[in-house]
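Structure below; questions to follow.
Note that this complex is displayed minus one protein chain, with the remaining chains in position.
Letters A and B mark the chains in the order given here, with residues in each chain numbered from 1 onward.
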Amino acid sequence: MAATASRPVPPRGRARLIAVGRATKPIREARGTARGMLWAGAALTLFFVVLAAFASFISPYGFNEYKSNGVRFAQLAHPSSAHWMGTTVLSNDVMARVVYGAQTELKVVALALVMSIAIGVPLGLLSGFFGGPLDRALVLINDVLLAFPYLLLAIVVAFLLSNSSIGAGILTAAIAITAAYVPVYFRVVRNHVVSLREEAYVDAARALGAKPWTIIRKYVFFNVVQNVPPIATLNAADAVLLLAALGFLGYGIQPTQGAEWGYDISRAVSDASSGIWWTGLFPGLAIVLLVTGLSLVGESLNETLNPVLRRRHFGRIEFPELGEERSDD
Amino acid sequence: MAKRRVRWLLTGSAVAAIAVAAALAATAYGGSKAGNNKVIIDGTTGTVVNIDPANEYDYDSFTVDLPIFQGLYGFPTGAKLKPVLATGCSHTKNLKTWTCHLRHNVKFSNGDPMTSADVKYSFDRVQKIKGDQGIFTLLTYLQSTTTSGQYTVVFHLNHPDSIWPYILSTNAGYVVDKNTFPANSILANTDTSHMIGTGPYKLTKFTAGQQAVLTPNTNYWGAKPKNGGIIIDYYSKSSTMKLDLQQGNIDMAFQTFTPTEISSMKKTKGLKVHSAPGVNIRYLVFNVKRPPFNNLHVRKAIAYLMPRQTIAKRVWHGTVKPLYSMVPAGLPGASQAYKTMYGAKPNLAKAKAEMKKAHVKKPLPITLWYTPTHYGDVSADEYIEMQRALNASKLFKVTLKSAEWAQYSGALGKVYGAFQLGWFPDYPDADDYTVSFYQPQSFYNNGYANSKMTKLIAKERATTGKARIANLKKMQTLAAKTLPTIPYWQGDMIAVGRSNVSGIPSTLDATYYMRFWLLTKS
Partner (left out) sequence: MTGTSLRTYLLTRLALVVPMVFILLTLVFLLMRVAPGNPIQAALGGHVPPAQVKIIEHRLGFDKPLYTQYGDYLWGIVRGNFGTSISDNRPITQIITQNGAATLELTFFAMIVAIVVGVSVGLLAGRFRDTGLDVFGRMFGILIYAMPVFFLGLMAQLVFGVWLGWLPISDQASPINQALLPAHTNIMFIDAIWARNWAALWDVTKHLILPALTLGLVTAGVFIRLVRINVIRTLRDDYIEAARARGIDERKVVYTHAFKNALVPVITIVGLNFAVLLGGAVLTEETFNWPGIGHELVLYVQNRDYAAVQGIIIVFALVVVFVSMLVDFLNAYVDPRIRY
């Protein structure tokens, strides 16, 4: 047997770093428009994250503040040096509501995504791997939920929860959005697991006597989890729109609990026809920019991670000069 | 090259788009110019539940019924109760038997003559069907209806009722054609061939959520309507209605614009905002048995701090007026009891004194409830202002909570300590603004049961004329003393019309009736 020089096994920590490096290779390899989109999207998203995290420092006033030094703000005032984006009918500063609105949106969306992934991915894993009647039942229920226009599903859930003991608020909105997205993660993960189940290496592992949990942990999970980031960012973009829609219809967050862009737009609709444009334009632009940022990140991740679309960039290929000796091995 | 092809395609479509835009601009959309110039198109936000008067108990359905049906009494012009289908009613001394004489030669819109049999049929029907909208509760005192000849009806009540003629003016007393209305069931809203009444219009078409079309009743016994018909257009958002009004697609709009929209329309050319003091009110209810509101001093402190002026000016832009009694100003018997007792403006010193007497924590944490959609988005703003005023006094720490109407209306006093409600009258009389609120077992379950008040109610129902007015005033003063509720505004009746629509001011009064037959379009 030919002795192949065995490569030294790197220590555990370094092995992990190498694995991470391998996983992010496609992203680092991205060139051209995909890279541009990634950076642009990341910048936009980061802008809003900063707004949300440092809202109290960035915003000149609280989202509920209606006076300073005992003097009320003007009602529906034009944008001016005192109020860069004007004031609302309740004498609140529009910019404050936009900045704090970022906080609300990101809180709700992050919470919703975490919950959806925490529920959808494990369910999909287990259902896909073990199959059987449970799997069939879950798939049926999932198809039913997917068949449903998700806005309506979110409306019904938000409506019910807001009247229960939880009351209207961030948690309610997050749960409503989760209800709409869990089926997506479940379906994607389950389908992938089902196709992986038949792969040779999984079969081999099973033949070697590996327990199901080990197989899932070692072979299936990381494979499947790669699907999640592009879907998650695109879902985050969707979730912002869904939250705004809920707020617009009045099922989201009440004005005293927090600032929410969709609710502000619903109030601004009657202002707009009276020539008052600032109460609606700024929250609207905020939604567009945040969703665009998240979509750009998601799209570019898709371009780079999806093998169908991925473009490999090779370095220059050098051909050996004619006439040079070719070494025989 | 493919790229050049694409460029051609793009320029081509751009040219096409410009051409279409030009065509549209040329045939610019403006107004319902096509069509009958004598038909008035009225926009409204709101939903019709039932047109059949036996199961109708909400304002939007009532607006459609008013031009189609009539009762023995009514408010043909102004807020004075007058006989309409009756020529007069007499009653026994104990106010339990009422005999009414009917007008002769009245025909229904399908030509059927109206007689006492139709009147009896109508009342029997309401009481038999007991429709789920609850209008039959207005006829609780009616034991039976009998006829005596073709033009006399006798009402036998089981309880003295001085305001029986007012009940006759509500849609519980509307007279329907016994030949077309079924005795045991409610007509569908689209059943226009059977929806027959004696009013100036007949229902020609009804499309739920979209339109109600009324055309003049050629068999009407009274003065012909001044226009050729009415189309009521239903909108889900007042902003869309406003845009349509500005564009001229509708001629007028009644119920309900936001205060910002009204302020803006006052300055818009081509539109005229008509307003007059109205009779719908808004008030804060206390559950007088639930702490901390069971403490009268706490309630008094809130009464001293109620920011009526701020709410009227900043939230409602002047379209409502501060209200100092549950009975709105303008109705006979209205007093300003709360103003007398607590002053017209918030009084911090007196509020502090009351809270001292209350012996409670300072600032006292309380929860105020409101409902965000039933009364419009602006209702949230009212409570935000209340919260601001109460918090600024440093006597209270207010938490605001809300619930959707379907749940809110079922909970009210059963669950909440202090909550928002509004009121539209069943009939424009002070009785409707007192008895419903002050009787024990009132509809909002606030636990108020004051024996003095209950006696006053019985007295009021059993007296007429000046004695009744005196009783009403006593009730209002007692209410201000014992504070089951705090009223804070009374709304104007507002209708906006294009400048070519006239007659609107003549129908704005304490009845809150939109009498379409008085309107004309030039």
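Just so it is clear, contacts are C-beta pairs under 8 Å (C-beta built on N, C-alpha and C of every residue); 3 or more make two chains touch, one makes a residue touch a chain.
Just so we're clear, the structure is a prediction, and the values are computed from it rather than from any experiment.
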Touching partners, among the displayed chains, of the absent chain: A, B
Touch with the omitted chain, as defined above, among A:105, A:135, A:260 or A:299: A:299
Candidate in contact with the missing chain, chosen from A:155, A:253 or A:301: A:155
Of B:198, B:310 or B:442, the residue in touch with the unshown chain: B:442
Touching the absent chain when the full complex is considered, from B:421, B:456, B:486 or B:519: B:421
Residue among B:133, B:482 or B:500 touching the omitted chain: B:133
Residues of chain B in contact with the chain not shown: 2-3, 6, 21, 24-25, 28-30, 32, 34-36, 39, 41, 47-50, 55, 57-58, 130, 132-134, 137, 186, 188-190, 205, 207-211, 213, 231, 233, 235-237, 240-241, 243-244, 246-247, 249-250, 373, 404-412, 421, 423-424, 436, 441-445
Hidden partner interface residues of chain A, rising order: 32-33, 37, 140-141, 143-144, 146-152, 155-157, 159-160, 163-164, 237, 241, 244-245, 248-249, 262, 265-266, 269, 272-273, 280, 284, 287-289, 291-292, 295-296, 299, 302, 306, 308-309
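Rule of thumb we're sticking to: only the chains that are shown with their structure count from here on.
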Distance from the mean Cα position of chain B to that of chain A, given in whole angstrom: 47
Chain A-facing residues of chain B, complex: 237-239, 242-243, 246, 257-258, 260-261, 263-265, 314, 372-373, 377, 380-381, 384, 387-388, 400-404, 406-407
Footprint of chain B on chain A - complex, ascending: 66, 75-76, 89-91, 159, 162-163, 167-168, 250, 254-256, 266-267, 269-276
